[in-house]
Each structure stands twice: as C-alpha cells, then as structure tokens.
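A single structure is presented below for examination.
With one protein chain removed, the remaining protein chains of the complex are shown where they sit.
Letters A, B and C mark the chains in the order given here, with residues in each chain numbered from 1 onward.
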Amino acid sequence: MTTEAGTPPRSKVPKRHEELEEVVVRFAGDSGDGMQLAGMQFTNETAVAGSDLATLPDFPAEIRAPPGTLFGVSGFQINFSSHDIFTPGDNPDVLVMMNPAALKVNLRDLKPGGIIIADTAEFTENNLRKAGYATNPLEDGSLVKYQVFPLDITNMTLRAVEGLNLNTKVASRCKNFCALGLTSWLFTRPIEPTVRWIENRFKKNPELVEANIRALKTGYNFGETAEMFAVQYEVKPARLIPGKYRNITGTAATALGFLAAAERTGLPLFLGSYPITPASDILHEVANYKNFNVYTFQAEDEIAAVGAALGAAYGGAIGITTTSGPGMLLKQEMINLAVMAELPLIIADIQRAGPSTGMPTKTEQADLLMALYGRSSDSSVVILAPATPGECFFIAFEAVRIATKYMVPVIFMSDTNLTNGAEPWKIPNVSELPKIEVQFRTDPQGFQPYLRDPETLSRPWVRAGTPGLEHRIGGLEKEDITGNVSYDPENHEKMVRLRAEKVARIAMDIPPTDVRGGPSGKLLVIGWGGTYGSIVEAVERLRGQGKSVSHVHLRHLNPLPSDLKQIIRRFEKVLVPELNMGQLLKIIRAEYLVDAKGINKIQGQPFKVGELMEKIQEVLEE
Amino acid sequence: MTTEAGTPPRSKVPKRHEELEEVVVRFAGDSGDGMQLAGMQFTNETAVAGSDLATLPDFPAEIRAPPGTLFGVSGFQINFSSHDIFTPGDNPDVLVMMNPAALKVNLRDLKPGGIIIADTAEFTENNLRKAGYATNPLEDGSLVKYQVFPLDITNMTLRAVEGLNLNTKVASRCKNFCALGLTSWLFTRPIEPTVRWIENRFKKNPELVEANIRALKTGYNFGETAEMFAVQYEVKPARLIPGKYRNITGTAATALGFLAAAERTGLPLFLGSYPITPASDILHEVANYKNFNVYTFQAEDEIAAVGAALGAAYGGAIGITTTSGPGMLLKQEMINLAVMAELPLIIADIQRAGPSTGMPTKTEQADLLMALYGRSSDSSVVILAPATPGECFFIAFEAVRIATKYMVPVIFMSDTNLTNGAEPWKIPNVSELPKIEVQFRTDPQGFQPYLRDPETLSRPWVRAGTPGLEHRIGGLEKEDITGNVSYDPENHEKMVRLRAEKVARIAMDIPPTDVRGGPSGKLLVIGWGGTYGSIVEAVERLRGQGKSVSHVHLRHLNPLPSDLKQIIRRFEKVLVPELNMGQLLKIIRAEYLVDAKGINKIQGQPFKVGELMEKIQEVLEE
Amino acid sequence: MSEVVTGKLTRKDFMSDQEVRWCPGCGDYAILAQMQKVLPELGVPREKLVFISGIGCAARFPYYMNAYGFHTIHGRAPAIATGLKVSRPDLHVWVVTGDGDGLSIGGNHLIHALRRNVGIKILLFNNRIYGLTKGQYSPTSELGKVTKSTPFGSLDYPLNPIEIALGAEATFVARTADVETKHEQEILKRAHEHQGSAFVEILQNCNIYNDGAWEPITNRATKADHQLVLEHGKPLIFGKNREKGIRLRSDMTPEIVTLGQGIDESQLLVHDVTNPSMAYILSRLGPNFPTPIGVFRTVKRMTYDEGANAQVETAKQRLGPGNLEAMLNRGDTWVVK
Partner (left out) sequence: MSEVVTGKLTRKDFMSDQEVRWCPGCGDYAILAQMQKVLPELGVPREKLVFISGIGCAARFPYYMNAYGFHTIHGRAPAIATGLKVSRPDLHVWVVTGDGDGLSIGGNHLIHALRRNVGIKILLFNNRIYGLTKGQYSPTSELGKVTKSTPFGSLDYPLNPIEIALGAEATFVARTADVETKHEQEILKRAHEHQGSAFVEILQNCNIYNDGAWEPITNRATKADHQLVLEHGKPLIFGKNREKGIRLRSDMTPEIVTLGQGIDESQLLVHDVTNPSMAYILSRLGPNFPTPIGVFRTVKRMTYDEGANAQVETAKQRLGPGNLEAMLNRGDTWVVK
C-alpha cells in the first residue's frame, strides 16, 4: 500500500495538539514481552507517516531470560523527526516500560521531564525485588522529575480480548499491541499498517488476529478517550528527497542488495552460511527468495559455508557468505584461496562486540584489521562498509560489482546496530542501478587462465563446464599467464605484486570522496561504517556553532580512495572516531603519516552525539 | 664428544695448502640423493672444526620428484669462515653436483672461477635432456670460466662397497657419502664425526655402516691421492666467544628452548600440533623427549591442536602449539579465547611463502600482521621473533617466561630458513638461564579469578583441581575482578583496555634495544626475524666503507621496545628490509609517524647481502 | 569463590552462585538437576570435577555447576578437554555440548575424541534445533524441517548421534532423556564409571524453538509404546503391558512382535552391550520402532590418556628423568678457548 505522506491518517480528538520536531521513544520489557515487535511496528507506522527515523534495537544476551530480571530486558529505541535525522537519539523523550526491570535499566537515559508509561500490573513486589527496587518507584515519589503515566496495560488487554477463546497466558501476550496502540495515539501515528501486519502474520489463526487488533485499538482509543493524556503530539512529515519510500532494516537492505546485484548479472546467487548472531538474519531473509535463482546453504560450519560459496563461484554463480567475528576468522584460509584462485567471492562480516565470544548481541567495529590482515602472507582483498541501514543495499550491490569485475574477494563489513537498525529508504529504480556486466570466457582461442585484462588486471572468469577451456587452478603459487604451479622466485614476487596492484587499481573505479562541510579547515573527522549518523549529527551541530570541522565517511576501506591524501592535507588536524581501540586510525597514520587521533568507545554501544561533540570540541580547543 | 677446536683432526698430505677466510659450498642433486644429509654432516664436521658457519637448505616441493628433473633438485648451502659470519652466503665458491639438473639450477649462482665437482655417471643423455641441456656442459666447453672436476662418483662408490651384500640400488645410494668425503678432504674437515654418525644411525644394519663409511673414506682418500686436486684448502677456526659449542638447527633450538623453559618451571610440557611444513620438525623433535614430562599430541587439525594446548594450560601445563601460515589462521579463534580466559599459551608460527598454499617449502616473513591483528575484535597478544637459528632457543624460552608471568598468549614467529638453518651455538649453562617462577594460586582466602597483580596486571593461574578455588571462565566478556559474565558497557571497555595494557606493560620487562653501529646518524635499518644475518653483514660492510648506517633488530614485535621511539628520532632516515610487502614497515610508520621505507623481497628466498647493500646505498645517496 | 567442603557433599554443594538463565521450561534445567543430584553419590571431590563446553544454550551448563568450568568456543570443547585430561588424568572431565555444537561445527573433534578413547564424558543435549541462535535447524533435525533458515523445508538427512558415535568406535554409547530423571542419573553414573570416553545423547526439549521434539518418546502417556529401555542381558521388551518385543529376521532386520501368540521372550533379541552389531541395529531401528534409551555399547580399551602417561613413565624409566644439561650438550660439541 502506498499512502501520500502529505496526508497521514489522523484521529480527530478534542485534545490539545502539540507539534514536535523530533521525538525519541524507547520501548522496553521482558524478552518475552514482544518489545522488538512493538518497536518495529511503531517504526513502520512512523515511516508511513513520512517522518525521517532511525532505530536501535537492543537485545538481551539470553533467549528468554527469567521474567522480571535486569539482564532479561529487551529494548527498542526509535528517533523520528520532521527534519533529517541520523541517529536513534542519545536520550529518549518517552519510555514505554512493561516492568520494573525495564524501568530500572532505562531510566538513567530518560531526558529530564520525559514521559514514562508503565504497566502497573507488572510492578508487583516480586518483580520490584528482582529489579532491585526497595519501594515502588511509581508510588514512592522518586520519579517527580518526569511525567509518569501508570496504567494497568495487562488488565486493559485482558478485558479487551474477553470473550475470545484464549487462555490468560496467550491473552496477556497481546499487551505489547495495547502499549503500541497507546503510543501510536500519543504521537498521531497511523495504526492501519499495523492492523494489516497483524492480519497477515496471524492469518492462520483468526482468534489471534482479532485479539491483537482489539488490544491495539484499546490502547489507541484509551489515549483518545481517557482523561489521562491532555496532549497529543504530532511530528510532521520530514522533507525527504522526493520519491517512493519504504522502511528498511540493514538486514533487509543487505539481502536485497545481494539479490538485486545477482539479478542484474543474470547469475544464480549462492549463499553459504552458518548461523551466528547477528548475521543469521541475512541468511533467513535471503532464504525466502528462492524464486530469484537463489540457493541458500546452511553449512556444517563457517569454513564449509565459505567453501561452498567459493565452489559455486567457480561454477559461475554469485558466491556469498555471511558471518560475524568468530566465524569470520575461520573463513580466512578459504578467502586466501580465493585470492590465489582469483575468483569472485563476497564475504559479509556483521561485526559484534568483543574478542572471543565477547558480547554477541552488542555492536562494535573492531574487525577491520582482521579483515585487512587476518590471512597468512601478503594477501590483499577489497573492503567495503555501508554507513546506514539503507546504504547496506548499495554497498552490497557494489560488493558484487567489484568482485565479479576484478575477480577478487570483497569483504562487506556491517555491524550489529547497522543490521538491526532501520530507516526510511528511497526505493531505487531498477533501471538506475549500476551496471554489472559479467562476461564468462568461452573462446578457447588464445585462452590462458591467468592472462589479465590490461586495465583491470582481472583474469578471465571461466565457468566450469565450458568446452575447450578445461584447466586447473589451486592454492599453490601460479605462474603468470599460464596459471601453472610455479616455485620460481621472480614469478612469486611478480604474482604477489600483481594481486596487490589489481586491488589497488580499484581506487580508480570508486567515486570521489564527499567532504561534508568545508573542503579545508581546522579539523577533519574521518569515520567509517555504522557511526555515520552520530558523526554527521555531531559535526553538523558543531558547524552550526561556527566550528571549522568537516567530515569524511569512508565506504571503501581497501583500497582507500585516492583523493583522501589530498583532502587530509587540507586540514590541520584529523580525528578518527571508532567503536574500537583505533583500527582505521592505524591505517590512516601509516598511510598518510598524519598525527591523527582517535575517539574510541568500546562498550558495545553506538556513539552518542553529545559524547562525540564533547570530544571533538576538546580537540578543536587544544 | 668434545674436541678442542684448536687442533682439528687433519690429514697429512703432500698437496699444496691454501688458507681461505671464508668458503661457500653448495651440494645439490635429486631429492633422493641424500644431499640434505651430506650437507648436514658437512656442517657438523665444519662446526667441530671450529669454523663459524651458517646454512641454507633448499627443499624441492615434491617428496620424491622423478629423478633428473629440474623441479626435483634438492640443495644445501653452507658458508663457513674463520671470522664471524651471519649468512649462508650469496654465491657459492663450490658446487657439488650430483646430476645435470642440479648443475642447471645452481650454476647461475656460482662465483666466477668457482669449483664444480660433478658426478659424471649421471650426465647421461636422458638426464641431460631432462635438464634441458642440448650438449654435455662438462664436455662442451661452456664451463671454461670455472674449475670443473668431472668424477664418476657413482662408480667409485659401487667399487668401494663391492663385496658387501648390497644390491646396486642400495649401494649407489651411498654416493652422497663419497661426495661428502671428497668435499671434506678438499676443505680439511674432520670426517670422524660423520663416521660416528653413520655408526649410530645404521647400528641395526652393520652392512650399511660399512658401506657408507667405505664410501666416505673413498671420497676422502681420492682427494688425498688422486692427481686431480692440486690444492687442499683450509679455513682456520673462527675466534668465537670462548665456551662449549655445538652445531644447532633452528628446529632443534626451538624444541630445546621450550623443553628447557618447561623444565625450569617444573611443569609438564604439552605440545599439541598438526603436521605442516616447515613446522612439523619441531613436533618430531619434541616427541623424543617424553622423559622430560612431555606430552606430544598430533591432533586432528590445527584447531584441536591449539585447543588441547589451551586445555593443558588450564590444567597447569606449559601449553604449546606449532604451525605455519595456513594452520595459524585456524588457531586464531582459540588464541582469542586464551586472550579472554587469560591463560598462558605459546603459539609457534614457522612462516612459509605465499598466501594460501603458496610455496610451502620456501621462506617468507609475511605473517606478522596476521599474528598481530588476525583475530576478531581488539585482542592484543605478545609477539616475539628470533633472529638466528641458535637464538630460537632463547626466544622460545622467553616466550614461556612471558606467557606464564603475564597469563597471556605469546606468538613465536620463526620462518622456513631459520628453522632449517644451522649455526655453531654456544651451549648455555643451565644455571645461567633466566628464571621462570610459576606460582599457582592455592589460597581460597580472598580469591577472585580476575583479581590482578597490580604490577603485571596478571590474573592468578589456578590449576583445575585446587580445592576451594572452583570457578568458571569462558569466552564471554567477564566482569572485572570476579570474572563473571558481564554485558555492562563500561566494564567491557575497562576489560578491553586492561587486556591491552597488560600486554603493553611487558615493554618494561624487555632488555634495552641494541643498536649495532653508531647511536645516531644518517640511516637506521630496522629488521626482525631471519633477515638478521644478511642485514648485519650488509650494514657492517657499509660501515666498513665509512657509511653512516646503524642497525636495530627487533626480537619483540609486540609490545615494541619502549626505547625504539628515541632511537628512531636520532636518525635521519629509516629503512625496514623485510621478506614481505612491508609489514613491520606499516607498524613503524603508524606508531612513530616516521617516513620509513621498505626493502622488500618476496621470492621465497633470503636477502642476499649484495642486494641489501645496493638498496641501502641507494637510500644513503638519495 | 567457594569454600573447601569436607564430609559428604550434597546436591547444593554443586550449585554455583550464578542465576540459571535458560528459558523457563527448558529441558536443560532437568539435566542440570540430575547432574547435581548424582554427583554427591560418586564420591568425587568437587575440585576434581571440570565441565567444559562449547557454545549454545546447553553450553552454559558449566556456569551453574559449582566445580571447575570452562565455557569455550563453538564445537571445540572435546579438543580442549583432551588436552586437559591427557595432562591431568586425575581430573574428571565432562564435556557438555549441543546437537549443533557437537555434530555440526564440532563433529570432527567429537569423532576423534571418541576414537582415541580419551577418558572424558561427553553429554550431547539433543534438542534437534539451534537454540542459542534462535531456531535454525540442526544436523539432527528431521528432513523437511521448516525453520528460519529453511522456509521451504530442510534438505539434509539428519545425522544419528548414536550411529556416528558407534561409527567412531566409541567405547561407551548411551542415550537418555531430560525428563527421565532416574534413568538419566543411572546413565550419568555409568558414564562416570566407564574408563574411557563416554558418549551420552540426552534427548532435550527446547520449548521455545522446537517444543515437543521428543513428544511421543518422553510423554508419560505415550512413552511405554515409544521407549525401549535397554538393559544388558535382558530381552528387548516394551509396551504398556510389556507385551511387545523385538526380534531379528534372518536377514538381520529387526521386527516388532507381540508376545503371547506362540512368541515368547526366548525368541527376542537379548541386549548385549559388548556386541557391536547389536548396538548398530538398535541405533537405527527406524521410525516405526520404539526409541531405545540406555547403554547401546560399552567395551574396555586402553584410553588415550593412560597411554600418553604410560609413554612418559616408560621414557623416564628407559632414558632416566629428563636431564637438561645432558640434553643441551647432546651430539658433537667442541670448546673454543
């Protein structure tokens, strides 16, 4: 369905209307409370209403932690606005809290004067104790700084679904929709998209359709009718670039990017993967699209997953594998084989926090050096990183383009928050997508497996099965041109340099670097990956304050853009904010011999805009 | 046996004696011809004769390539001298060639006027053709530049062993000893050590003892009696530091270093390994020493090998694993677990050439960045690299010392040529070895698994099995002090930084950096690993020519020595020669922001001294 | 961390101070409880007990045991346990793994630990699903399974953990189920007592992602007809009234017979834990047969850790205890003055 953003559906109520520029709402409850779902549906309503938005889901580590515990709290934050926004927001204006543990965990982030909506049914003595509250915060006056709306959401829900044939357990599970309905009313969001979603999701169970819709509407109508809320807020549609939009998560955008690129080449897509948080969802997503000539293969481990993808590439398919840190390093030997065999291979590494198992559900961007250098001996691959959830589409597409054009492995580096986050996405026109032309070699005349295109240095891609081109490749060093095994010393040096040069030349095939802000000045901030939103906002606000600071966000990490050197030279100082100990920083310093400094956060959490502004300002004032 | 180097056993012959300072001999033949053995025995004789020496074995890729082929040639080069030497030599003075293929492959390296000893029996039409000779080079005058001694070594050998109960095939296999005997005579080397070696090696087969000794003596006596050789050369004993010496290979030194360190701690040594060229020999060597409380475990793969070593460390043993490039990357996930668990673990990576399978029998030093960065997320480990075969002992020892003192994984980086090379080695006195004191925590009072020593930041090592200290560890992020699982954002940052800081502080526990040459000047050459000999010789020669060039050779690659920064500042230019595309170079540039340049060779071969001198000179003259 | 306990231990002594964090209703709770109940009977001091696990829901097990515990990486626990057990034969080393951890990424380590007969005890919690990663099919999931990663149904024929263990010639192979508390305790005890590697498949319910996976086998109402309790030396009988038995046809295929009509126990297969063919046939009875629980096979064979330690002792006897001085000075030496 397509609505016109100019006229979002609206309820007519006699309540006071207040217009807001930007709101940050955070839903939180037990991992079994359906908070991710409520958040995602609210996001969708908000997108359809034409706001710009950014989201930040925050999963607990446990599948279903015991109810009421602090470590079992699952949260979902959304920032929406009538102007351009780039981050999920530092501090929420509104907390929708399903139990005391959720309140305990999230209260410290709430803005002074912010709104708290809490389900009183869950503020039992037992739950308060589990959350570490001696007294009930809804009643003990400790929340005077905030606008508190205690509400028995559970009971409202149970009453709403009375008469349906549901036991209490199932019935009370609908309460997330009740909370969502109320929140939707409060911010004048259209609930129709959610109604449609419910109808589709539970189509095999009409009772559940009815129950959830009733819960949703109960919440919505409560806002409208009850005396509790005096004000209804509104956030006007954002002035986005004209076009057709949808809401998209990083996961979906990545999957669609790969699918679109494969479709453009006309080749089958083969995705070999082994489940791992947070990469698994890309596999799940792609698996639905078998009608696009898609093979998805859940392998026995990460090595087999990437191996199968490489085997498929050898057979002429778009071979892709998806994983996260601990799985990524297991793939390096196979990636190295692809480097030697010079076959196209796409590896998506969705970075998560910490070495070893670390904190699997949290974000970080600390796999960059591993992606660059984690293979034995000198072996250069291409590294790309999207900056926003929606951009995952274009970078995934670009990964396929480069891999097939240059016969080279390409690592696509995303992260937990990028992949789980969402934003409104201007749907590209299929005809506007970049060209990908794959030409298999079929002519036996003059064929040599390692004869290179003089411009790209790419060797020919020969689909196994092509008559007259039978040949052998492998991981031993190969002789230039013939591809025969060779231990010749000079040949080895030549081949190592050729492989590196092939990757280096790709710098000529990437767009000029975009500098946000003045082309020269006091400070250049260089970022990469999912920190984009926070950096943009911090830098723009500082520029709004008249500070001489500009921003470059790299999508191409290897090779680096060839104009970067000149850009850096035009600034006095360079700062590299990263969610790691300083990885791009090392590369920039080694490459450009500039005394760049890092802003580093290693907490499994994104940068807050305020945090960044503070650190940047410090450097500006030094 | 101990002989006094002052009086090496010598034959009394009426031939002309000529004294030489330094000689480079290269043996070569089919991989089945026993050239490695001949080379090693000649090395041993030379060591016992008191020369300084350095060796370079060069294996073919195939186990037993078809006889007579170019790719099947196996070579062994030794440089020996009456003064200090550091490399196996750039160009041989003497070639001992067992067939035409050997001659073809090696001739280009022979010094003008050099000696060629060739087994004429193998210069058959068939073998000449396989080697690509149209005519017999021994006869066609193409070798006029050299002193050629064509000799029917095969036939001499067969005649020597006549009467023994050996078939021709077995008998002719003794010819390597015949060639060795002749070469030993030519350079006045004592053959007694070889006689003893033969007696011991074939003690179960007296016929073979007799045959090989006869062959050896036949060669030796031929030199003495035949009219062919007018001159017998002599290389006087080198003036080495006084002490007791033996000849040692890098493999043996590494094994002994680990064994000695484990012995000093009083703990069992557990070596988990999976065979891979060129690391396997360390496993083979260590496996002989079970009486030292040694467990060797040939695992099903590299992951299991390092896993078992880590399990043993958890139980209080010295856990070691040995491997080479393609196996190394498979171990990174387990190394990362050791980083998190903060357990001592020693990983030896014997670097070989090329990405993927590459050129497995050739040398390179291109795994440095993988060792540093090849794990997911920020995870710092200690990296050490020996400079010479004999030094492998001390660096292996140091690896164990650091791992156990700091509860940290230590990567020991050697390479093909270091491990296969040999040199005279001053045997250390056991009492002079550095102290390693391991103290397991046994006191339950106040025990916390991650409570750190305030100085070293090391956590306690608790042997599983200690009463009252039962606790749980793992790869999830741990809470400071308690070691409980923690997803707390600030705690994660703290722990990542603590782990990094622990490694960084080890810089305070390493000796001051030795600068060879002036403490300041025009050019500083920074090297690491097995390039030591070539760099020392190149730099010393240039200094001999009055050039302002000094040399630092790093044994500690992570952390880097804390005085390195100051040293670098005292030079105008910095050069980093490496057998890779510039890996230490990247680190030096990023760390010290100095415009260091690389000298890079990627041919599976060590630097030649001449090569290095030339490149260094270029930079000096720039 | 925990006090040194003297005197007889109780179940509580094996409970760690960590809150158990499986989903409410998960079968893992029952397994944990049985382990904690059975340990006091084994007379093993707490400090000699080590639990090593990989990654997965099951693999959280060590955190909840008051003993030594190491939660390692995905699939590799048998390798780590091997190194520990070989160098520390005095310890009792248990491996806890899942069907994904143990049979997917870790299949090879499992097989090799079993064929080596390292004296470790491997418990495979089989819930036929990947729990921790939220519900993808596992190597033991049934063909055609629809999961997040297989919306059109899975295509791979499942692995049979017992058959794989037998194929690796494991010396102790058994099966039990989370809810069969007494049986489970018995099997854990026997695994402990076995000298070499013990492999125990534990049928476990994941009520979140694969609820009811073992339904007819473990459900009180249906289990009599769907469970075949193996006992050494006893004929294979099952059914509510123990009225059904298993007989072998002449072509070595099993068949279900009803006792009574001319058929008596003497015609039935008699379980023999030392007979490999018996174990094999029982391991693949097929869908129309009851599912055996109990010990399939147990035989005695030298363990790897015994062998490794014997080699150390023999070497010491033969060569004398390691002498560093002598080792450094081995071979030809010379003195420079």
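The definition used in the following text is that a residue touches a chain if its C-beta (ideal position, glycine included) is under 8 Å from a C-beta of that chain, and two chains touch if they have at least 3 such contacts.
Here the structure is a predicted model, which means the values were calculated and not measured.
Of the listed positions A:N247, A:T388, A:T419 or A:T513, the one in contact with the omitted chain in the full complex is A:N247. Only one residue from B:I276, B:L369 or B:A464 touches the chain missing from this view: B:I276. By the touch rule set out above, chain B reaches the unshown chain at residues 62-67, 69, 71, 273-277, 280, 283-284, 287-288, 290, 296, 298, 300-302, 326, 356-357.
Within the complete assembly, residues 1-6, 44, 47-48, 50, 193, 196, 237, 239-247, 256, 259-260, 263-264, 268, 270, 272, 289-295, 297, 299-301, 303-305, 307-317, 319, 333-334, 337, 341, 426-428, 430, 444, 447-449, 464-476, 484-485 of chain A touch the chain that is not shown. Residue-level contact of chain C with the missing chain is found at 104-108, 111-112, 115-117, 139, 152-153, 155-160, 163-164, 166-169, 248, 251-253, 272, 275-278, 280-281, 284, 301-302, 304, 307-308, 311, 314-315.
Note that in this section only the chains that are shown with their structure count from here on.
Centroids built from CA atoms put chain C at 39 Å from chain A.
The distance from the centre of chain B to the centre of chain C, each centre being the mean of the chain's C-alpha atoms, comes to 44 Å.
Put simply, the C-alpha centre of chain A and that of chain B have 47 angstrom between them.
In chain A, the positions touching at least two other chains are 71, 326, 356-357. Under the contact definition stated at the top, the residues of chain C that touch 2 or more other chains are 55, 71, 73.
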